[in-house]
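What follows is a single structure, and I will ask about it in a moment.
As you look at this complex, bear in mind that one protein chain is not there, while each of the others sits in place.
For reference, chains read A, B and C in written order, and residue numbers begin at 1 within each chain.
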Amino acid sequence: MSIDTAPTVSATALDATSGAATRRDILHRLLMTLGPILAALVIAGCILLAVGVDPLAYYGYVLEKGLFSPLGIQQTLTRMAPLLFLAAGLIVAFRAGMWNLGGDGQFLLGAVTAAASAPVFIQIMPSWLALICSFLIAMVVAMIWSLVPALLRAYQGVNEIITTLMMTFLGTSLANVLVKLVFRDPGTTVPQTRTLPVEDRLPRLFETTITSGLLFGLAAIIIVHLVMTRTAFGLKLRIVGANPRAAIHSGLGVPALTIAVFAISAGLAGLAGAVDIIGVQGNVRADWNPAYGLAVIPAVFLARMNGFAAIGFVFLLSVLSIGGESAARRLGVPNHFTLVLVSIVLIVLALAEYFDHRYYQSRRA
Amino acid sequence: MTGLFSEVFLSALLFGAVTAAIPLLLAGLGEQMSEKAGVLNIGIEGMMLAGAYLGFVGAFYSGSLWLGFLTGAAGGAAVALVMALLCVRIGLNQIVIGIALTLGLEGLTALLHHFQFSRSYPRLPAADATVIPLLSDIPVIGPAFFKQHLIVYLAVALVFGMRYVYRRTQLGLNLQAAGDKPAALDVAGIDVVRTRTIAVLTTGALAGLGGAYLANVGAGLFIPFITNGAGFLGIVLAMLARGRPIWVLFGALLFGVCLSLTTAMQVAGINIPTDVIQMLPFLAVMIMLVLFGRRASLPAALGIPYERGAR
Amino acid sequence: MSSLSSSSVVGRDIVALEGVTKRFPGIVANDGIDLAIRPGEVHVLLGENGAGKSTLIGMLSGLQQPDEGRILVDGKPTPITSPRHALSLGIGTVFQHMMLVPTLTVAENLLLGGPWWQRPRTEELAARVADITSTLGITVKLHAKVSELSLGEQQQVEILRAMVRNSRLLILDESTSMLTPKGIDELGALMRRLVEQGLAIVFITHKLKEAAAFGDRISVLKLGRKVGEIPPERFRALGEQEIISEIVELMFGKQKDDPEAVERPVRTVRAEAAPLLQVADLAVAPTDNAPGLSSISFDIRPGEILGIAGIDGNGQKQLAEALAGQRAATGGSVRLEGVAIEALSVGERRQRGLRYLTDDRLGEGTVGTFPVSINFFLKQVGAAPLWRNGVEQRAEIDRRAAQLVREYDVRTPSLKTPIARLSGGNIQKVLLARELAEGAKVVIFNKPTYGLDLANTVASRQRIRDTAARGLAVLLISTDLEELLSMCDRIAVIANGALVGTVANADDARTRVGRLMIGLAA
Partner (left out) sequence: AEVKSIAILTPEEGTDYGWNQQGIDAAKAAGKAAGVEVVVAQGLGYGDVRPTLRELASDGASLLIAHASGYNTSAPEIAKELKVPVAIVDTPTGLEKGLVADYTLSGHQGAYLAGRLAAKMSRSKSVGIVVSGEPPSWNSQSAAFAQGVKAEKPDVKITYAVIGPAAYSDAAGGKRVTESVIAAGADIIFGQGNGSSFGMLQAVETTKAADGGKVYFIDVIGDKSPIDKGFLLSSVVWNIEPVYAAMIADLKADTFGTKHYTIGLQDDSVKLLKTAAIPDNVWAEIQALREDVISGKIKVDPVYDAAAVRALMTSVAQ
């Protein structure tokens, strides 16, 4: 079950990264992204009309509060930081043909360990070092958590969809147990970890509320993209993903690569948790689970596992979720409408990509 | 502690386990069918939600549970139709569409509930049970297993029906071929797209029925997000069962029993955080996988759209 | 068999192609092809790799639709819209690539296609199969899983399946490539019987002798065009040698002689040289779907070609994989230049100069979705100068790939084309180029010319000989006895996972190998 790009896709992907992307290509891409989004907005608008809400007003607020107001764009960019790390981790896994669906568990455990360690470290070492240590701990814990699926897949051939889903259910519960029983802040009645003071969190960018985690997230996803497309290591992972038997035949150490993939992917998910906690939240509450993974997975696929495209889609998701919440409140629509909107956007984007691809094919033939 | 675990109580626990297992069973059986035919149906949670909502609407307005099950199954199948069109017919990415459908139906059913029921919270009367004579007189087990709504027996019968289909009919062969080597099925003169469409629609109907059961019998009402991840459990069950319906049944019961065990342990006054108890079924499955994990035999073409003559 | 009587009007075409054209991105696979397929004839289709034979078959069996031109069935223009439609028209096809479901049994595969609500009619099938197999002279294990069968056995099942369906047009795309010489002869006889009953047969092969022996009419494709046809009247008038030389002329122009003529190897193997590869008592445990190996021992000296003959599925693949390190050995030793390598990984063995050309091109030999260029270097990922400090050097990779494409005459629309879109033969050329790259000391060739057209077969054999001449040790695994006789210094015969004997390739080698293969002492 190869999830590497469909035949034609990897060819185009290779073309796209060969640096020969012309202006027309970029324009085309832009059209092929904005067009479908517009179409999706029209469809969702019909639903709004049906429930008696002015779609134009709604979208006006989405744009204003998610994108064009200084406050809105700052919120949007801040929201992107953990999503970018998650997307980076998923790109590694999916390109290597491993369905790491355990991102949420890895994310939460990373978040909890970062939240538990940062306030302690901050007391005993310079704050920059403390934060680095917390990031490292979050990453390592998430990596260790992925070891079971990794080993089972590498040496027993046990399908990782089952194991990672299992581990994510387990990880969510374990994170709760840790918060409630082990790392609980004795100073509050509400079960949560100790809070990292605002001034000790990741610095904000310039005079804004944007977390510098955004920069780390961007760096992570771009590095991942370059490694996967330009290096021997990335190619080896892609070979394992596209045809594991060919990988064995070619003499690649498939078990070791498999474990590496899980470690990197989970490590990035753990960092996503850490960057959310250390950058924004400051602590972890019991039963907290933002379940970012579910929205990031389709974004990564729509981006065809291309890091730069993924940044775009993550940005889109953030605008929709920040702006959608605000618009819903102002117009008296339940916030659940945002889910419907995201869903329609995803489906229409997928459709558009398909028709674009078909058109491209028929032109070449 | 004496008398705590009265016969009635034990039997209620078991009854609860069965009730909790049925939606998982139906979802798992459905997912299994899709997977057999080569479609990874991640949208099953959405199909269950559609089934739960429409099933409740049907039962509530008509006053008939059976009509509710019917509308629920139809609702699930309607969502599956979208999935079949997008993923089977034109070959869009199954994961993108699956997740999109789940998100969309979470939002849509919550919206509809908001406008329709969020002031009145209508609830259905108790589902009447079909009592199986003699068997239901067995202490503890009898009332739990043999005093259930007729649909429960049908769901269990479905396990054997599925088993028959997979092992003894051409359709079973077709499904397996569609998942393992669709091109071979195609050149044998069977339309792969149609076969997979049938599988996905069946999945939708079963998931919808599971959702309807959850809402109408399990809860007796509909509220947003009522499925709480049951669809994802269904995916896990289907994968663990590796094509065998019987194993879906066992798996679903294991989860159901673990849920009731949580209650039992609390009532017994065993002071363990619920989070820890909740981990039990997953831990059990992980340990089984570690100990007995064999080479997974998922269908070779799982998740890959079929296009005739493509290289 | 009622369809037969109506269509056995001699001379009427069952199927005719008129100006059929099919394009794929970057290539015209079929270019205005006219073809007549008549009952009572074996119509042989010949052509180089990538000439468009399989594409033509794809259109006849409903897998693909022509871009231009039309197909007539029984004289009426009939678009063949689906494989089901093709079957209902009485067109049965054995495809070049296996079309069996590996997880189903043979019987279930044969039953595939029945009405969905029915119970599979196993008894009915068993009776029909017994009928056909007795005339065919083969045996099939109806209840074995297909994945447990060797490629040769699978090919037999595919032929059987086409027969079970009562086709009136039977298409065989390279169906002899995995059969034993005896099997090929039997298939030839069967085809003869079938056309005598009024069937039409389209037979694709790369072996000109088969074409001459079994055909009634021959059409030759070249670069998508039909470049010639030998009608039955002429065919009957000519002898085998004349037919072959006429075909060769059609395919390659005038210059070439019979390329299949057996050449005796004229190399001198220095007998005193130390063996490059020494295998002693190699054993492999059997698995669910593959036989094991027991006490395999042989040596190969520099410059020597050792052949492994045997019926497909007797452990050839296991032997190759155990040597390459892809399969765990349970005992014995493997020495390369005197150094034990049995504990080394696939990559380490390759590093030391052990190369393995697999017979499973699409399954493990290539990554189908990756471009041709990358597939050339699949086993060198990370190595300089194609990668520097782990970073890909695109220009260098493309330069080298372009060079190999030229050198090995790989027909591909571009370097970026996903390799799975090439024709079978052209994929094979990429693999050959890859395994013969610098640093090789011992090369294992597993069915190196299977599916290659004549010219490429000749070229590849020459390359293998040159390889040996450069002082490398070659292990040549093949089911094609002619090939082994034409190339090897010694030939070992494998049966049931054991080497049952080794003979020097002298004048009586053919009979001695033949005796070993059927279980007699050489």
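Going forward, contacts are C-beta pairs under 8 Å (C-beta built on N, C-alpha and C of every residue); 3 or more make two chains touch, one makes a residue touch a chain.
The shown structure was predicted, so the numbers you read here are calculated from the model rather than taken from an experiment.
Asker: Could you run through the displayed chains and say which ones the absent chain touches?
Answerer: The undisplayed chain, in the complete complex, is in contact with A, B.
Asker: Which of these, A:127, A:156, A:212 or A:335, touches the one chain of the complex that we don't see?
Answerer: Of these options, the touching residue for the absent chain is A:335.
Asker: If the hidden chain were put back, which of A:33, A:100, A:164 or A:281 would touch it?
Answerer: A:281
Asker: From the list A:33, A:106, A:173 or A:265, which touches the chain that is not on show?
Answerer: Only one listed residue reaches the unshown chain, and that is A:173.
Asker: Which of B:259, B:285 or B:298 touches the chain that is not shown?
Answerer: Result: among the candidates, B:259 touches the missing chain.
Asker: Name, in rising order, the residues on chain A that touch the hidden chain in the full complex.
Answerer: With respect to the unshown chain, the touching residues of chain A are 65, 71-72, 75, 78-79, 173, 176, 180, 187-192, 195, 198, 209, 280-283, 285, 287-290, 322, 325-326, 328-329, 334-336.
Asker: Considering the entire assembly, which residues of chain B contact the chain that has been omitted?
Answerer: Here the touching residues of chain B are 1, 4, 6, 8-9, 11-13, 15-16, 19-20, 23, 114, 118-121, 123-126, 214-215, 218-226, 228, 259-260, 262-263, 266-267, 269, 271, 273-275, 278.
Just so we're on the same page, only the chains that are shown with their structure count from here on.
Asker: Please work out the Cα centroid separation of chain A and chain C, and write it as a whole number of Å.
Answerer: 46
Asker: Let me have the rounded angstrom distance from the C-alpha centre of chain A over to the C-alpha centre of chain B, please.
Answerer: Averaging C-alpha atoms per chain gives centres 28 Å apart.
Asker: Please work out the Cα centroid separation of chain B and chain C, and write it as a whole number of Å.
Answerer: 46
Asker: I need the residues of chain A touching at least two other chains; which ones are they?
Answerer: 2, 6-7 - these are the residues of chain A that touch more than one other chain.
Asker: Mind pulling the chain C residues that touch 2 or more other chains?
Answerer: Chain C, residues with two or more chain partners: 368, 418, 420-421.
Asker: Can you name the residues of chain A that touch chain B in the complex?
Answerer: Listed in rising order, the residues of chain A that touch chain B are 1-3, 6-7, 51, 148, 152, 156-159, 161-163, 165-167, 169-170, 173-174, 176-177, 180-181, 294-295, 297-298, 301-302, 333-334, 336-344, 346-347, 350-351, 354.
Asker: Touching residues of chain B toward chain C in the complex: what are they?
Answerer: Chain B residues touching chain C: 168-171, 173-174, 176-177, 180-181, 183-191, 297, 300, 308-309, 311.
Asker: Show me the residue ranges of chain B that touch chain A in the complex, using the header's touch definition.
Answerer: Residues 40, 86, 90-93, 95-97, 99-108, 110-111, 114-115, 224, 232, 235-236, 239-240, 273, 275-276, 278-279, 282-283, 285-286, 289-290, 293-296, 298-305, 310-311 of chain B touch chain A in their complex.
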